[in-house]
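In this view, the complex is presented without one of its protein chains, the others remaining in place.
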Amino acid sequence: MSLIFTIFTVLTGCEPLLVLDPKGPQAQVQANDIKTSIIIMSFIVIAVFTILAIMLFKYRASKQNKDYEPPHIEGNVWVETICVGIPIIIVAFLSFMSVKSNYAVEAAPNGYGNKEPLVIYAASSNWKWHFSYPEEKIETVNYVYIPTDRPVEFKLYSYGPITSFWIPQLAGQKYAMADMVNTLHLAADVPGEYMGRNANFSGKGFAENTFNVKAMPQKEFDEWVDEVKDTAKPLTEEKFTELLEPGHLGQSTYTGTHLGFMPPPEGENGGHNHGSNGGDKNMEQHQPNETDSKTEHEHH
Amino acid sequence: MKELFPMKQIMGFVFSLMLTVVALAVYFLNMSFAMGMTILVVTAFIQAAVQLVVFMHAGETKDKGAIYTNVYYGVAIALVTIFGTLLTMIWGYN
Amino acid sequence: MEFFERFAIPHPSAPIYASMVAIALTIVAIIAGLTYFKKWGYLWREWLTTVDHKRIGIMYLISALLMLFRGGVDALMMRAQLAVPDNKLLDAQHYNEVFTTHGVVMIIFMAMPFIMALMNFVVPLQIGARDVAFPRLNALSFWLFFMGAMLFNISFVVGGSPDAGWTSYFPLAGNEFSTSVGSNYYMIAIQIAGLGTLMTGINFITTIFKMRAPGMTLMKMPMFTWSALITNAIIVFAFPVLTVALAMGTMDRLFGTHFFTTNNGGMDMLWANLFWVWGHPEVYILILPAFGIYSEVISTFARRNLYGYKSMVVSMVLISFMSFLVWVHHFFTMGQGALTNSIFSITTMAIAVPTGIKIFNWLFTLYKGKIEITTPMLYALLFIPLFTIGGVTGVMLGMSAADYQYHNTMFLVAHFHMVIIPGVVFAMLAGLTYWWPKMFGFMLNERLGKLAAWVIGISTLVAFMPMFFSGLDGQARRMYTYSASTGFGPLNMISFVGAIGLAVGFAIIVYNVYYSVRYASRDIGADPWNARTLEWATHSPVPEYNFAIVPHVKSAEALWDAKKKRHILFQGDYEKIHMPNNSGVPFIMSSIFFVWGFAMIFSMWAVAIIATIGIFACMAHRSVEIDHGRYISVRKIEETETKLRGAK
Partner (left out) sequence: MKLDHSLPLEYRTEEGQLKILGFWIFLGAEIMLFGTLFASYFTLVDRVGSGPSGAEIFEITPVLIETLVLLTSSFTIGLGIHAMRLGRKKAMLSFFAITLLLGLAFLGVEIYEFVHYVHIGAGLQTSAFTAILLTTLGTHGLHVTFGLFWGLFILLQVKKRGLTPETANKSFIFSLYWHFLDVVWIFIFSFVYLKGMM
């Protein structure tokens, strides 16, 4: 197993595999889980391969006496207890690890707990990503800038099919859906550019449904925000409706966000558990300046 | 002559009418959600058991093991599906 | 003209037109051939109306192999498209249709009938029964499956194929984002085939519970029969979920309801939930009969009894229940929170324990054996290591936090192919080779068979191992193309080579069938493998009544003990045998179902209503019909037995 592993790592061009080259605490938790489980699983694979090899080597018909009659063996309590016991111990250990990691990836990144998180709404439409910064009051399409050393909360939802928001080097994926908002916690330790994409099949333009992530120090980030505010055009409702049209777009930047005129499906606008508001109605409701107060009653 | 009279069936019918009346209490009386659901769960499952044993003769042949296993298994998996679905579709998000 | 426009293909291309012509020519050729050789009567009497479990099994087998070819071509097209970056062989729409049909065809119309084929042929023989409990229902099951499969397969020449993936997630598969009739085909065709499967489930549970030979208690059943019993129990409780989900999806698409839409309270997540409540048990429906086959094959060719029979049974019962407790691991990333994910993460990994028991039991069955490597055994021995790789990666996927990184990637694709191909496909090929002499009275060539097994085994590794790595490198599944800068190119090229290898392997099997039909010896006796269970105690090929005298059984390895301990299987004299009559109703009723399905897909309500009435008319006919079957006389049995013994 590890031999095959090396061969393939060489084949992929010596670059470490994205998922195993984490640049943030959440992806780090996941990469650790993956590496640990690969090691444990390699032992099982090696054990099975070894037993199989020994059996085939020793008990081939060609190695046996012609009159040899294999015995009747019902089973052995001790052997079977071991064969149940060891897997149970392994599964128990992995379960423990899994549960711990679950709570880690579903909370603010480890070590960043005391810092104020940056909230970014990430909405997908066929086949684009719209990033809204409610506090900074700016919006981008198909790219997102984040500060390093600060927790980021992505609020995910979709104008269309289920999509999955994924930045392999920063955090695992989570679904973006039409009638509810999901929260993905992450943080970037190192400045750099990262690949992000929709991982869940969403139709014709799925393959190109990607976005760029750039992590930079807080100071640079603030400069970028100021620059956008100075130079970018405002995002009007007509413009946003135009952006939602199915198709691919390049990257673009706007001042203001769509959250005012098209509130995300959360809180009282959510379809989830709050049946009285359908998605269609959401799109017609005009509720400006509510985004800040709304972050309080979200689903976690 | 004794078996001519369908005692078992009549008892079953009266019992199921009584259970229906008890269940109706949740409509006519004011009570908490938990209390109401408890009453409904209890009465519904007893009613189902009455039908199964009294009217459907589930236990009368040597296949009763298979029949009861089948019913219990079906009910168990149906409950797993219902509560699992509620857990993943609703409760998990609160 | 407007009426006919809806049947047009929304995205036509040269290969599709070529397929249309090929399909038309094949149909003409079949009709002409049957007429010229005057075989219509033979076809009707011996096959279309048959209720014999052995013939139904063979018809399932032929359908499964045809569908394997169809799904295999889809797979080759996909791997060819992805072999190099920025390939233009298929466009996005075609690629989407191809992977959707590949998934549906392989799971529902290839693996399922393959299992049904072997269960139908083998189970009644293994328990010493004359037929299944409800022979006519069995025929109906087959024809419903067959018509469902045909309905699904005409989608690519009439109206367009489904393109929302085999999981067909809403709202992508709903009216809002999928305007062709493709997803209607998905909903209706699988519904029809699923009804057939559900009936099979009921039929086989009853058969196994009530029709075992005298002396065969539950704990003396051969392992394949045990696996069939458990599988059918899962079918009975899992398929109704699919029925409901598909019905709700159909209503959304045809009647404008809001179950899974994005407005008026619709909930897209519920489809995913219901789909996988069925979908995960479905995985075990596929894998358990495969485990049964491996148990038979390994114990036969290790020349030893199966190690840990009881723990094998217990682990299967556990798996059958646990398979209903893990479905959420298919969408850990949906946002249901750490607690829910933790619960299902633990149940998912726990199911690896009973599966592990089975692997170790097979390994210990080899212990102190006298291992003979025949083609079926070679598949079993290749299965153990390859399936272990697939299985342990499954445990890795069960760790929900890590799953956030595996989900929707090629890692997942690699995992389930490494489970399904060694687990199910190898088992089917092993079972096919193993029971082939019982079905057709001659053996497949061993040299060609082993060559094919090696080619398929190695190609599986070559095709799917690279995907683990491209997945961890960020390649999402279902992408029709990728740019060179991603660096996925070399890995996908290796996969393509593996896919070609698999195609070569299957071609060798086809050639092997041809070669063996022509040259193999017909003088093989009833028990060419020196096997252990009851099906080998009757003649090859099997007479219509299976056993002239009902066998009396004392152990799980009835034939072996008859050979070694001189147990007497067949006591007493011939008696007249009661057999069911053939019936055309299953075929006719299923054909009406086909018309009904087609009418529903294209919203032709008048036709659909007439077809519905037709279906109920068939049921009414069945209700009032008097049919007590027929008897085979003692003289006829004697004649048949003498003839078959003479052939030895």
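Going by the order they are written in, the chains are A, B and C; count residues from 1 in each one.
As a working rule, a residue touches a chain if its C-beta (ideal position, glycine included) is under 8 Å from a C-beta of that chain, and two chains touch if they have at least 3 such contacts.
All values reported here derive from a predicted model rather than from experimental measurement.
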item	value
Absent-chain contact - pick from C:Gly128, C:Gly148, C:Gly266 or C:Gly394	C:Gly266
Identified contact with the non-displayed chain, of C:Phe142, C:Phe156, C:Tyr186 or C:Phe237	C:Phe237
Positions on subunit C where the hidden chain makes contact	133-134, 198, 201-203, 205-206, 209-211, 236-241, 243-245, 247-248, 251, 255-259, 263-267, 270, 273-274, 277, 578, 616, 620, 623-624, 626, 628
Sites on subunit B contacted by the missing partner chain, in the whole complex	3-4, 6, 9-10, 12-13, 16-17, 20, 23-24, 26-27, 31, 33, 36-37, 40-41, 43-44, 47-48, 51-52, 54-56, 58, 61, 63, 66-67, 70-71, 73-75, 77-79, 81-82, 85-86, 89-90
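Keep this in mind: only the chains that are shown with their structure count from here on.
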item	value
Pair joined by more contacting C-beta pairs (B-C or A-C)	A-C
Rounded Å distance between subunit A and subunit B, as computed from the means of their C-alpha atoms	44
Rounded Å distance, subunit B centre to subunit C centre (Cα mean)	37
Residues of subunit A touching at least two other chains	180, 299
Shared-contact residues (touching 2 or more other chains) in subunit C	267, 269, 334-335, 337
In the complex, subunit A residues that touch subunit C	1, 4, 8-9, 11-13, 15, 17-20, 27, 29-31, 33-34, 37-38, 41, 44-45, 48-49, 51-52, 55-56, 59-61, 64, 68, 70-75, 79-80, 83-84, 87-88, 91, 94-95, 97-99, 101-107, 126, 160-162, 164, 166, 168, 171-175, 177-180, 182-183, 195, 197-207, 271, 275, 278-281, 299-300
Sites on subunit C touched by subunit A in the complex	92-93, 96, 163-165, 169, 171-172, 176-177, 262-269, 272, 302-305, 307-311, 331, 333-335, 337-338, 341-342, 345-346, 349-350, 352-353, 356-357, 359-361, 363-364, 366-373, 381, 384-385, 388-389, 392-393, 395-396, 398-405, 407-409, 465-466, 468-470, 472-474, 476-482, 487, 490-491, 494
Residues on subunit C engaged by subunit B in the complex (per definition of touch)	209-210, 233, 237, 241, 267, 269-270, 273-274, 277, 321, 324-325, 327-328, 334-337, 339-340, 343-344
